[in-house]
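Apart from one protein chain that is not included, each protein chain of the complex appears where it belongs.
The first chain written gets the first letter, and so on, giving A, B and C; residue counts start at 1 in each chain.
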Amino acid sequence: MLEICQFGAGRIGAIHAGNVAAHPGATLRYVVDVDRKAAEALAAKHGAQVVEADAALADPRIGAVIIASSTDTHADLIERSARAGKRVFCEKPVDLSMKRVDACVAAVRAAGVPVLIGFNRRFDPSFAALKRAIDDGRVGPVELVQITSRDPNPPPPAYVKVSGGLFRDMMIHDFDMARWLLGEEPVEVFASASCLVDPAIGAAGDVDTAAVTLRTASGRLAAITNSRRASYGYDQRIEVHGAKGCVSAGNRTETTVALADAGGVTGAKPLHFFLERYAEAYRAELAHFLEVAAGRAKPLTSIEDGRAALRLAEAAVESLAGRRAVAV
Amino acid sequence: MLEICQFGAGRIGAIHAGNVAAHPGATLRYVVDVDRKAAEALAAKHGAQVVEADAALADPRIGAVIIASSTDTHADLIERSARAGKRVFCEKPVDLSMKRVDACVAAVRAAGVPVLIGFNRRFDPSFAALKRAIDDGRVGPVELVQITSRDPNPPPPAYVKVSGGLFRDMMIHDFDMARWLLGEEPVEVFASASCLVDPAIGAAGDVDTAAVTLRTASGRLAAITNSRRASYGYDQRIEVHGAKGCVSAGNRTETTVALADAGGVTGAKPLHFFLERYAEAYRAELAHFLEVAAGRAKPLTSIEDGRAALRLAEAAVESLAGRRAVAV
Amino acid sequence: MLEICQFGAGRIGAIHAGNVAAHPGATLRYVVDVDRKAAEALAAKHGAQVVEADAALADPRIGAVIIASSTDTHADLIERSARAGKRVFCEKPVDLSMKRVDACVAAVRAAGVPVLIGFNRRFDPSFAALKRAIDDGRVGPVELVQITSRDPNPPPPAYVKVSGGLFRDMMIHDFDMARWLLGEEPVEVFASASCLVDPAIGAAGDVDTAAVTLRTASGRLAAITNSRRASYGYDQRIEVHGAKGCVSAGNRTETTVALADAGGVTGAKPLHFFLERYAEAYRAELAHFLEVAAGRAKPLTSIEDGRAALRLAEAAVESLAGRRAVAV
Partner (left out) sequence: MLEICQFGAGRIGAIHAGNVAAHPGATLRYVVDVDRKAAEALAAKHGAQVVEADAALADPRIGAVIIASSTDTHADLIERSARAGKRVFCEKPVDLSMKRVDACVAAVRAAGVPVLIGFNRRFDPSFAALKRAIDDGRVGPVELVQITSRDPNPPPPAYVKVSGGLFRDMMIHDFDMARWLLGEEPVEVFASASCLVDPAIGAAGDVDTAAVTLRTASGRLAAITNSRRASYGYDQRIEVHGAKGCVSAGNRTETTVALADAGGVTGAKPLHFFLERYAEAYRAELAHFLEVAAGRAKPLTSIEDGRAALRLAEAAVESLAGRRAVAV
C-alpha cells in the first residue's frame, strides 16, 4: 500500500485525492495546503491528516507525493520531494520560467526519482486509443495533426494574470499532445492570436483565440487552434492524418438523446468541462503513477516532456510578437 | 448515515455494495450470502460483516436492505425485510410466479414500507433524459415506442432453465420501459419468437430472438425486439415517436475514435455489457433508493411496477403459444 | 434506342419521363393520360406525343411501356401491354384485389414478356448496398429485420378511400423489402394498428400507425412500423441483424450542416419525401428496366413479387381484424 502526501486541496486536488481513496493500492496519509480549512475538509473526507510540508516529506512512510498546489509552488515542491526520495506526480506546468524548469530538471535527475507531469489528456481513453492506432501503423507515417481545443468559458482576469498566458497555460496541453502524436520533435513554431472573447483578457496582456502551426524536421505539420470560449461546452478534438488514413477522436456528449422534429435533429452537447470530460483520464493517470511509483513503468509524461511543451509555448509567444516562425 | 444489509454477493451485488461504499449518505454493515466465501470477500472489501439473514433483520440499526441474491429468494426476503420494517431495494424480478408476486405485494402493503424494484434502465442518464423530453411535451402525445434490446452473448443453458425464459428474464426490462414511456397501460400483447442463436436455448424450452407488440387502450403502440446475441456489444436503443417529433437514445461507445481509410470509416463498438453500460444508472438508482429510504421520494419503480411487467411477460408467453394477441 | 410509351403524367410520371429523357439508351415517344392537359405538358417537355392507349400499343416502334397511371388502371394496362408484346414497367401495386392480380399474373405469363414492378426502394443505393452486404455474408444468416417507415404527412382522406388502406398502399413497400432482406418467405403475419394521426383516416376506415411482425418457416423475424406522420421528414430506415453482425441504412439529410450552441448540437432533417429521398433510386430503377427490356437482366421486382407483397398486406388486414397471427 503506497502512502501518499498531497500538496493542494483545491478543485483538481479533490479529484486526485478521490482517485487515491478509490484505488486499492494507495492511501492518502497527508494533505498539505496553505488554506488550512480546505486541507482539513479534504483530509477529513478521506481519513488523512493535515500537516506541514516538512513533516510530510520527513516521514519515511510516505512513498510518493501528488503536487496539485498553485503553479508557483510546483518547482520547489518537486525539488524538495525529489531530494527526500519521494516519487512525484505534479500537475502541469513545472514552472512558467524556463530557467526555473531547467534547474528543476537538473535537481530531479540528481535525485534519481521518477517524476510524472500531469498531462492528463494522454490518459483519456479515446486519445490513448488514437495513439495506439498510430503506433499500430493504422494510419501509416503521420503527416498532419489537427487539434481543436476550446474552453467553455474564459477564465477570470485575476487568473489570466498569473497563468503565464494562453500558450503556457492552455495550449501547453496541445503542445504536449502534438509532440506525442507527431512522433517527432517540432523544430519550428508559428503563432497567430487575438483577443476576441473578453477585452479583460487583452487588458491583462493575453490573447484568447489562437492558431498555431508546428513543423518537424522531416516536415510533419501540426495545426492547433484554441479559444477560451465555446458556448456548447468543452471542445477537445484531434485528427491525425497519415499516408494510409486518418484517425480521429472527438467529444463525449452528456447523453445520447436526440430530438428530431420540424426544427431539425438536436443532440446533446459535449461534456461541459475538464472535470467531467477527463474524469476517466484522471483515474487512469493516477493508476499509471502508482505503476511508476512501484517501478513497473516509466512516466508516460516526464519532467522533460513538461520542459519541451513549455519550450514550444515560449516559441509561440516569441512568434506572436515577431510575426514570424521561430526555430526551436 | 443509513446502515444497510445486502443480500447477495455476486456480480450485481458487487456493483451495489461499491455504490453504497462510495455514497456519503450510506454505509454497508452486513453482507448475507449462502456462498460464505463470496460474502466474506465482499464484506472485507467494504468493512462490513458477514451475518445470517435473521440477525441482520433483527438489528435495529439496519434501516434498509438491498436484495441482490438469486431470483427464487427475492419474494421471501422482501416479505421478511418488510415485516422487519426495513426499506427494501430488490433486484428484478420479484418472482417468476404471479401468485407469489401477488402475495408479496400484499405483504409489502401490509407492512407499509417502501420497496424499490431494480429496473435500472429508468435511471440511465440518456433514458431518463428521453423520459423528461416526453414529459416536457417535446414530442407531443406519444404514438409509438420502439425498443431494441440485445445481449452480446447468450446465457449458459443452466441459467436459461431457471431464468423464467426470455420474456420474464430479459424482455421484462423492456416491458417496464414501454409502460413508462407509453404513459398508458398496455391492454394487448402479441409475441413472435424463435430459437436462432443457440439450439441449447431451444432445448431448454426457451427462445432467443423475439418481436413483441403492445397496444394501449387509446391505441398507442410499442414494438420491442430482443436477441440474446449481438456481436458488436450490448445494444440498447429506444425511440419514442409522438405527434410533434421523435426522441431517441442510443448506445454509448467504448471510445470516440474513428479510423477513416480505404475500407471506410470505422468507429468504436457499443459498451460491451450491462455492467459498463449501466454503471451510471446503478449509481443513480442507489442514490434514488437513499432518497426513498429517507422518505424524500417515492420509488420510481415500485413493486406494483414489478408486477405489471411480469404480467406483460406472462401474456407474451401465452401469446407465443397461442399465436394470437392476448388481452391484459 | 428503346422507344417508350408512358401511361400517366402525374407526379411520379414526371419523374420517370425525366429519367427516360436523361438516359442515352431510351426516348419517350408517347404520353397517355386521361388528363389531356397534363399529358400535353409532359409530352411537350420531352418532345413526345400525346396519343390514345390503343394507338400507342399498336405502334410497333414502341418497345416498352411505363405505367404510372392510377392504381385501378394498372392491371388492365399491364395485360394489354403484355399482349401487345411490350416490355412493362408498372408502378406498385398491380391491383388491390388478389383475384385481379392473379389474372394479371396469368396473362403476363401467357404473353411471356418481362414485367418490372416499381418497388423503388430496392434500387436505393444505400438499401442496395445493405442487400449486397447480406449477400456477401457480412452479417451471417439473417435473424431479424427491423424496418421503420414514416411519411412526413398524412394523405388526404379522398386518397385514403381509394388507396386500399395503409397495409396495401404504404406498408406494401416494407413487405417487399422484408421479403427481399429476410431471404425467406414469411409464413405468418401479425398486425397491430391504430388511428392516432388523423381522425379522418379512421373515418375512412383506415389506420395511420401500425406495427407488424412477420415470421418465416425457419423462424426469422421482421418487425415493421409505419406511421403517416413524421414532423422531421420522410423516415426510412432498415436494420438487418444476423449471427455475425448488423447492417443498417438510414436517412439522407438535406445538408451536412450542424449548429452547436448552448441549446445542443442541431443537424439537418432527413430529406422531406420520396421524390427527394428516392431520386437516385428512380434513376437506377429506370436503368434496370432498360437492361430488362434489352434482355440483359431479369426484373429485380417481378409481378410475382408484387403479388407476394399484396398477399402479406391482405394477411395484415385479416390479422388486424382478428387480433391473431395469420398464416400465409
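Convention: a residue touches a chain if its C-beta (ideal position, glycine included) is under 8 Å from a C-beta of that chain, and two chains touch if they have at least 3 such contacts.
This is a predicted model, so every value here is computed, not measured.
A.B. asks: Touch as defined at the start, partner being the missing chain; which of A:F7, A:F123, A:W180 or A:Y232 qualifies?
C.D. replies: Checking each option in A:F7, A:F123, A:W180 or A:Y232, the one touching the absent chain turns out to be A:Y232.
A.B. asks: Among the options C:A22, C:A55 or C:V162, which residue touches the chain absent from this view?
C.D. replies: Answer from the full complex: C:A22 touches the omitted chain.
A.B. asks: Given the contact definition stated above, which residue among A:M98, A:L144, A:A200 or A:A308 touches the chain not shown here?
C.D. replies: A:L144
A.B. asks: Which listed residue, C:V20, C:V50, C:V142 or C:A260, touches the chain dropped from view?
C.D. replies: In the complete complex, the chain left out is touched by residue C:A260.
A.B. asks: Could I get the residues of chain B that touch the absent chain, sorted low to high?
C.D. replies: With respect to the unshown chain, the touching residues of chain B are 231-232, 253, 260-269.
A.B. asks: Provide the residue numbers of chain A that touch the chain removed from this figure.
C.D. replies: Interface residues of chain A facing the absent chain: 141, 143-144, 146, 148, 150, 188, 190, 192-197, 209-211, 213, 215, 218-223, 225, 227, 229-232, 235, 239, 241, 243-246, 323-325.
A.B. asks: Which parts of chain C face the unshown chain closely enough to count as touching?
C.D. replies: Answer for chain C: residues 22, 125-126, 129-130, 133, 138-139, 244-252, 254-262, 268 touch the chain left out.
FYI, only the chains that are shown with their structure count from here on.
A.B. asks: Give me the superposition rotation angle from chain A to chain B, based on Cα atoms, as a multiple of 5 degrees.
C.D. replies: Chain A sits rotated relative to chain B by 180 degrees.
A.B. asks: Per the contact rule at the top, check every chain pair and give me the one with the most C-beta pairs in contact.
C.D. replies: If you count contacting C-beta pairs, the leading pair is B-C.
A.B. asks: What whole-number Å value describes the gap between the mean CA coordinates of chain A and chain C?
C.D. replies: 57
A.B. asks: How many angstrom lie between the centres of chain B and chain C, each centre taken as the mean Cα position?
C.D. replies: Between these chains, centre-to-centre, one finds 41 Å.
A.B. asks: Could you check chain C for residues that touch two or more other chains and list them?
C.D. replies: 231-232
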